[in-house]
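As you look at this complex, bear in mind that one protein chain is not there, while each of the others sits in place.
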Amino acid sequence: MICVDILPLPDTITLRVMHGNCKNILLIFLRGKNMKKLAIVICAALLVFCVFGVAFAVSKEQQVVDTSRFKKDPPWVIGYDIYWLGNTWSAQFAEEFKQAVSMYDQLVKDVVITSSEGSTEKQIKNIEAMISKKVDIIIVTPNSTKGLAPVIKKALQANIPVVLNAAGVEGDEYTTFINVTDRALGKAMAEWLVNELDGNGRIFAITGLPGLGVAEARWDGAMEIFNQHRKIKVVMKDAGDWADPKTKRVVSDMLAAYPRPDGIWADTPGLGMIEAFEEAGSSFIPFATCSDNNGFLKYWAQHKSRVNAIGVTKPVWLSSIALDYAFRILQGNPVFKDNFIPPCVVTEENVDDFVRFDLPNGYWTLCHLSDERAKALFGE
Amino acid sequence: MNKRLLVPIFGLVAVLIAIAVISPYSLMPVSFLNATKNASYLGVVAIGQTIVMLTGGIDMSLYETIALTNIFSANFMQDNPFSILSVTLLAILLAGCIGFVNGTMIAKTGIPAIIMTIAMGFAVRGSYLVLTKGAPRGYIPEVVRFIGRGKLFDLVPVALLVWLALSFGVILFLNRTAAGKSVYFTGSNPTAARLSGINNDWTIILVYVTSSVFAAISGLLISGYLGMGTLDAGVEYMLSPIAASVIGGTTFAGGIGGIGGTIIGTLIMRYVDNLMTLVNARHAGKLIVQGVIIGGIATMHSTQKWSLK
Partner (left out) sequence: MKMTQPHISFGICDCVSIALLNMFTTIQFHFRHNKPIFIIYGILVLFIVGSMAIFPVFRSATNLSFLMNQAVVLGIVSLGQTIPILMSGLDMSVGSVMSLSTTIAAVLMGGPGWTWPLVLILILATGTAVGLINGLGVAKLNMVPIIVTLSTMIIVSGLAMFILPQPGGYIPENIYKYFLFEVGAFQGPVFYYIVIICILYFFLHHTVRGRHIYATGGDKERASLTGVRVDHAIITGYALSGLLSSAAGIFLALRISSGAPTVGNPFLLDSITAVLLGGTTFVGGRGGIIGTVGGTLVLTVLANVLVMAEVHTYWQYIVRAGVLFVAVVAYTMKRRFA
């Protein structure tokens, strides 16, 4: 994955092109004011190239969905199901959507928001309610890869398009799917860890909440990499449920049994894991996470010399992208069936750009929420 | 010492031997005390649950009270002694009110305890969810963190001391004071208790207030451990205090049991959990083992003849 950065330094504009796990492949220093315009032009060219490159690479295998039968005139009624509110990521995810939809008053007549509380059964009921209410489009984050198939089919039969937001279903009964590939996330984390350990070591593994397919997909991606490196041994593995309290307890127990692991692959916010290490007095090891959690980044930014970590993340602003796709569909424009946004990577170099010391630990930093909304959500 | 405690003690010894065999490192003082420290949080809640069960009731709102205390203290505590003390007192007072409502409704309207406390649990959960909008905020000051997770002389966890102190205090209260003994009487034979002048209603209200207050104390310790406000602070404490009490010999029949057994029950629960992690057991295995232990020990208790009835 190619990331292009512009770092403002005094009197200089530095262009940095990174690939993969932040290995700089190109650094351009430009001095002076005239160079600023040149830099911007180069940036724009690179960006356009990237977009075309990605689109080109993607479009070869992509299935295009014909949405002309869903075309309707605005204003529209959008049905959005909040899959869970059990942690701050999901709460922020929902808030991102609410912020996005609030900017389109003239296009959106009404938003029907339902809550599934992590339950597939409730989600089915909610979608049935949306069908009864005859919404124009349904945006849902499925709580189960299989369970929603019948009810999504009913929605499609009622001529209501269905957008899958950040989690998918089996089969292809849906209109379009937007996600950061969880399997690739897990793989990237594992690849970084293997790299840091030179292919040799004993590691802990902390997985996410068992239940949504997301945690399993990430672990599958990781196992793909670990199976290729026989000298990497997963000595202890347990579920942290994406919650710091449980993760802290689980990692404490693991450290009590096995005090000196070489590395840790952790699908977790991060701060709980770090505190467990601190309290056990164990020395820090490479932490491979998929977290952009503010609490974790705060600690990281303040202890850069101690912490060797990476965060390959699924950003909360995915749900606002879902809205963009929803509009496209309702305008009858074609969309790709599966849309995979590349993950964003937080590393030692850019952690300072993302961390927010003025916001609480529960905040997820890769986020487009306006400051007012973020502060309102977190009660500042 | 009560004969009733024989079964749990035997269980505890068995578990410790199993740990020693599998991972002797875990029995070294530092890690052993660490594991025991983690039992303290459960232990404090279990004390309250045991007292309630002694009157024949049950309190299913304790885990929500823990979460509420955690969110409340993280939200309001600032880093000065006055703030810490006042927020602590307010949290305990809040929990006391919850317990008071529980106890009053149960005593005066005859609502089964399980329903009242479940409903109260929902109400508490809804309240803190609405207040925090799902995004709790705030940090716990250093002093409280020290109490929750710190160690004296770098060895003895403070939380462990708090738990043991509270336990012994309650044991003395239950066995040596009239109010304490009335708890036993109300549980085992409410009619006789009333006839001998004990005010059953106040006793019941007292035990529910106590259990909620103890849950708040545990919530403060847990907050110290976690260092921040979170929605999941109480999740592990829904059924485990009941399990700890049952393993320790307290039954729902009322009037039977005591804190001593609960201490052992708490330790067993904690060490079994630890043991499961050591053998890398799947979550499924942990559950099955827990269920078998609870069922098995409850069976052993109920087939013994040393009841007061």
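Observations, loosely collected:
Lettered A and B in written order, each chain numbered from 1.
We adopt the following convention: contacts are C-beta pairs under 8 Å (C-beta built on N, C-alpha and C of every residue); 3 or more make two chains touch, one makes a residue touch a chain.
This one's a predicted model, so the numbers in the text were calculated from it and none came from an experiment.
When you scan B:V7, B:I140, B:I242 or B:L275 for touch with the missing chain, the hit is B:I242. Between the chain not shown and the residues A:T67, A:Q99 or A:S144, the one that touches is A:S144.
Considering the whole complex, the residue from A:V65, A:L85 or A:V162 that touches the absent chain is A:L85. Contact residues of subunit B toward the unshown chain are 58, 105, 109-112, 114-116, 118-123, 125-127, 129-130, 133-134, 239, 242-243, 246, 251-253, 282-292, 294-295, 298-299, 302-303. Residues of subunit A that touch the chain left out of view are 82, 85, 112-115, 117, 119-121, 124-126, 128-129, 131-133, 144-147, 149-150, 210-211, 213, 215-216.
Throughout what follows, only the chains that are shown with their structure count from here on.
Residue ranges of subunit A in contact with subunit B, taken from their complex: 85-88, 90-92, 210, 236-239, 241, 243-246, 248-250, 252-254, 256-257, 259, 271-272, 275, 279-280, 295, 360-362, 377-380. Residues of subunit B touching subunit A in their complex: 23, 25-26, 31, 34-35, 38, 75, 129, 132-139, 149, 222, 225-228, 230-233, 235-236, 273-274, 277-278, 280, 283.
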